[in-house]
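Before we start, here is the structure in question, set down as structure tokens.
Omission of a single protein chain aside, the complex is shown with its protein chains in their original locations.
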Amino acid sequence: MSRVLRDLFRYNREFAIGIVLLAFVLLISAASFVSPYPPNDSFVVPPDLPPSWPYILGTTSRGQDVFWLLTFAIRNTLLFGFTVALLSRILSLVIGLVAGYAGGLVDRVLMSINDTFIVIPLFPILVLFYFVMRDRMSWALLALAMSCLGWAYDARLIRSVAMSLRTREFTETSIFSGMSMRQILVEEHLPYVLPIVFSTTMNNINWSIGLEVTLSVLGFTDINTPTIGVLIYWANQHTALVAGVWWWILFPVMLVIITFVGLFLLAVSMNEYIDPRSRLSRVGG
Amino acid sequence: MTPPLLEVREVVKAYSMGSVLSRHRIRAVEGVSFTMKAERPEIFTIIGESGSGKTTLARMILNTVSPTAGTIRFRGTDLSKIWRGRDRLAFMRGVQPIFQNPFDAFNPLKQIDRYLFTTARRMAGLRTVKEIEDRADQALKKVGLSLVEIRGRFPHELSGGQLQRIAIARALISTPALIVADEPVSMIDASLRMSIVNLLRNLRDEMGVSIIYITHDLATAYYISDRIIIMRKGRVVEGGDARAVLDNPQHPYSIQLKQAVLSPDAAGSGGALLSAGLVESQAELGELT
Partner (left out) sequence: MAPATAAPRAPAKENGKAEATIEPVLVVSGLRAYFQTSSFGVEREVRAVDDISFHVGANEIYGLAGESSSGKTTLIKTVAGAIRPPLRVLSGSVVFDFRGRRVSVYDSDPQVMDEIRWKHLSYIMQGSMNVLNPVRRVRHSFVDFAFRHIGRKMPEFMDIVRTHLQRLHLTPAVLDAYPHQLSGGMRQRVTIALATVCRPEFIIADEPTTALDVIVQNGVLAMLRDVQREIRSSIIFVTHDMAVHANLCDRLGIMYAGRLVEEGRTADVFKAPKHPYTAHLIASLPRIGYVAARKGLEGTPPNLADPPSGCRFHPRCPLAADICRRQAPPMTWSSPGHRVACFAAATGSAQ
């Protein structure tokens, strides 16, 4: 694995740029651990200062240092993205592999659930979810809701791969070697779908961050946990752009764009690396 | 009296095809019966072209597809009555498959020895690493390989012939009474083909394993079979002692099949053996239009 990463870093420019961008973003989020101010305290610094030393990204109208606030926001946003991606990946893997392998009735039941999730409109559901939960709405609840909504497409993709694996002779060999269904799915089939999962993970993180920012900007989330979206929400509440406090909006937006681009480049380069044709020319066929 | 090794009685397999509106059933196998005795191991060959139902029949004998009608009994046990996991394992201990494409018989991403070890652990019930490795080595020795040669190797590092030998070795680990080999040499290079065919013959002669050999190749069938059946469109058109049937086929289809086999001895004849073979195309177009 480390050799793979080294090779990718050395021979694939997209991967190198993506890694550098993400490392930058991670470094900023790591800085939150040494922040001099707690994230939710306001009026700890003079308000509305433009970027200048020692407030390198300026301060907000609520008397918060934009740089240190941003470190918390990006940390929460990333964590949110990773959580959603992880949970929805697990769901899509289990459902996709089982449906593809078992076939028949199991497949039909699972896929009808899957199709339901594909056709229901996400955004109204999440807004509705907010209005039902109101004050009980939290970061973790939203992550859970979004992972329940985010697995369906990839489960279908994984199922189609699993279905073709089911017909391969080695699956039959595994059965006649006495392997259990769990063993076949985990040891024989999982390695084939993991590459797909890797690249969709990046896209899924992007998707969930994007949706979270959208919901937060509109105020449909827990606005007391600082995320990039919540930051922009508060900036809008204080009409930052009209008041000329552009740095309150610009820097969060820039950071989220850097995150998007970094993840996108990683997804693209990994796709190239796991492409069977490219893989064949490396291991020989 | 001991029950027969395998008893196939009036087996039918039908598949539903088409959409909701134009549903029709295709009968892949239609009323096939034969019996293999337990006392004397034999190579029983099923000959057929594509679409003859020979692979479907093999799958039913392996119990991976269940028949629409009719029964298959292995040592007296009805395959459709096997439900519990333990019974399934017991059945698989007695009947093992060999597949057509040796390059696909093992997961290309996995080391090949793991299939031998898993079979030894699960199917032969061995516990210690030493026992398991010894059993795998013994099985490999029977096919002319050894554990040292293949330990830690991946499928793409081995030739088709080696892979097919390993597949046979794996099947032998659970000491089966019956091996179902579906076109085991059709994807093997010509120079390696005969050694695999000879190996199958050795299994019968030296280890007392019965073999169901499925093929479209009359020449290798003649070479190793004791009994054959010839299938066409799901039905058995002719069957009996292999040499007798192939030396002197009676059914028109069998005769046609035998005549179509190209002999290498005709070298330089300028295609005298190539039949006109154009009748069939006219018939097909009749169906088409």
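Labels A and B are assigned to the chains in the order they are written; within every chain, residues are numbered from 1.
We adopt the following convention: a residue touches a chain if its C-beta (ideal position, glycine included) is under 8 Å from a C-beta of that chain, and two chains touch if they have at least 3 such contacts.
These figures come from a predicted structure and were not determined experimentally.
Here one chain is not drawn; of B:56, B:101, B:162 or B:210, the residue touching it is B:162. Although one chain is hidden here, its contacts on chain B can still be listed: residues 49-50, 158-162, 189-198, 216-220, 222-223, 243, 246-247, 256-258, 260-278, 280-282, 284-285, 288-289.
Operating definition for what follows: only the chains that are shown with their structure count from here on.
The mean-CA centres of chain A and chain B are about 49 angstrom from one another, to the nearest whole unit.
Interface residues of chain A facing chain B in the complex, by the touch rule stated above, are 168-170, 172-179, 187-188, 191-192, 283-285. Interface residues of chain B, counted against chain A in their complex, comprise 62, 64, 89, 92, 96-97, 99-101, 104-110, 115, 118-119, 121-123, 156, 167, 170-171.
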